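What you see is the complex with one protein chain gone and the rest in place.
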Amino acid sequence: VPLTGPEAVRQHPVVSLLTDFGYAEPFAGLVKARVLAECPSAKIVDLTHSLPPYAIEAAAFWIGRAYRYFPPHSVHVCVVDPGVGTERRILLAELAGHVFLAPDNGLLTSIGSHPEARIRALDPGWLASAGLGRPSATFHGRDLFAPLAGRLAAGTALPEQVGQIVSDWQRLATTSPVRTASGVHGRVLFADTFGNIFSNIETITLVDYAEWEVVAAGRVLPWVRTYGEAAPGTVVALENSFGVVEIACVGGSAAGVTGLGPGAPVELRRRGDPERPGY
Amino acid sequence: VPLTGPEAVRQHPVVSLLTDFGYAEPFAGLVKARVLAECPSAKIVDLTHSLPPYAIEAAAFWIGRAYRYFPPHSVHVCVVDPGVGTERRILLAELAGHVFLAPDNGLLTSIGSHPEARIRALDPGWLASAGLGRPSATFHGRDLFAPLAGRLAAGTALPEQVGQIVSDWQRLATTSPVRTASGVHGRVLFADTFGNIFSNIETITLVDYAEWEVVAAGRVLPWVRTYGEAAPGTVVALENSFGVVEIACVGGSAAGVTGLGPGAPVELRRRGDPERPGY
Partner (left out) sequence: VPLTGPEAVRQHPVVSLLTDFGYAEPFAGLVKARVLAECPSAKIVDLTHSLPPYAIEAAAFWIGRAYRYFPPHSVHVCVVDPGVGTERRILLAELAGHVFLAPDNGLLTSIGSHPEARIRALDPGWLASAGLGRPSATFHGRDLFAPLAGRLAAGTALPEQVGQIVSDWQRLATTSPVRTASGVHGRVLFADTFGNIFSNIETITLVDYAEWEVVAAGRVLPWVRTYGEAAPGTVVALENSFGVVEIACVGGSAAGVTGLGPGAPVELRRRGDPERPGY
């Protein structure tokens, strides 16, 4: 039988990839080639290579959520990098035993906002000494991120070697949801392939869903626990599997039906008359 | 040199994935993360994540065909699951040394119809005792199928533990081809990316192709052994590489040219006058 447990995880370190390289050319494959050249036993997991070009906010959302499902000591590489070849820095973050590599353009906003996260800026001097100082001008994913991720996975490079801890890394200027007397004002982050709309309102603090309703696109939406609870075609709100308020259309596309796009307002409010005194 | 043979297969158990999750979000990647957390040496093979949403019949076809090319002891996970979060059961099937996991919605029709197949319904009590009793309402692929597949691959869960053998699992109400005096009446299952049309007529019993012709979309189609035997643009019939009658257009899309869609009739008939007495 195969080995399991921490030692097995160490023998097969995981490298995840999240890019906007697409699937039509071998760009992601070449990243993998270079990871394997450094760490032949690595398990490489594609999160996706189909991010819309330069979709930094959606990428930042997924980086902040996805790592939790990976074994510890995974290395997560995110390359959504419109500034490739310019002087933008490259960051390495550490959180909860995971390592993250990304350009310094806001991608690590959610990771870095965690109080236990540590973020380093790659030191050009160290990169040069590691033989990674002369990447091509337009494909740092292959020439820099991939070999570095492979070495971090293999343990032949260590986070504390790559550069100093920094605090001036770029944050996305996103507006967090706002608490109001009657609930929470948030907004749409993005719609997924199925047309399910992800909002930026976290559900973790909602004790009793029966108390709440969601207002978006001029509709008051019923809360459901699962898609199957409402009739086909109904637009509903639910806690999705990533812990945020989602707007979905049963058997259809909520994005198509409602027209809600990124940035549109989503309001979570207590049922009943919000004007009622003492509410 | 690397190890080969049964022991090597055991050291690197294969988990295949067949879903409608798409490639745009990290849904399939998160399934892989959780498989690897349970079975770090697993080899995960994407069959596809691009099934049309809720395409249960096409998925059932592929499940019944694909496993034959995998090494024994592979675990095949199929998640096309419009009923996720409702009370639908989850099934585990065993056939020819392979293990299959799927919701109970018809996906295992072709596997389960094999006389040697054994199908179990996952026992909620066992799932709870295994720490898998509280999945999110909308993403059982990640929260339940994946860790279970990883444990089955690793041997840390065994098929006989997960639940009782059942016989009342859901079958697709598909009409099998009908034998007639002159041949076989079948129908279209689906068209693939290239526009090649898969029918439900198995070719295994056809000894001499020269005796047969195919009638579909009002055309009598010539039999060929391979696409290259007819001129570009010709619509032909052939035994495809999955053992069914396929309708193809040389260098083009048969689905586009003929307009044949799922359910359309396909007739296989003996050459010559079908009305001739004694034929």
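Each chain carries a letter (A and B) given by its place in the written order, and its residues are counted from 1.
Keep in mind that, in the parts below, a residue touches a chain if its C-beta (ideal position, glycine included) is under 8 Å from a C-beta of that chain, and two chains touch if they have at least 3 such contacts.
Fair warning: this is a prediction, and the values are worked out from it, not measured in the lab.
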Practice item. With the full complex in mind, choose from A:5, A:26, A:233 or A:256 the residue touching the hidden chain. Key: A:26
Check your understanding: Which of these, A:55, A:84 or A:217, touches the one chain of the complex that we don't see?
Key -> A:84
**Study point:** Chain not shown: contacting residue from B:70, B:169 or B:212
**Key:** B:70
Exercise for review: Could you list which residues of chain A touch the chain missing from the display?
Suggested key: 10-13, 21-26, 28-30, 32-34, 36-42, 53, 82-86, 136-139, 142-143, 153-156
Study note, to complete from the structure: Across the whole complex, the chain not displayed is touched by chain B residues 1-4, 8-9, 11-12, 14, 16, 18, 23, 43, 45-51, 62, 66, 69-71, 74, 192-194, 225-228, 238-241, 251
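We take it that only the chains that are shown with their structure count from here on.
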Point to revise | Approximate Å spacing (C-alpha centroids) for the pair chain A, chain B | key: 32
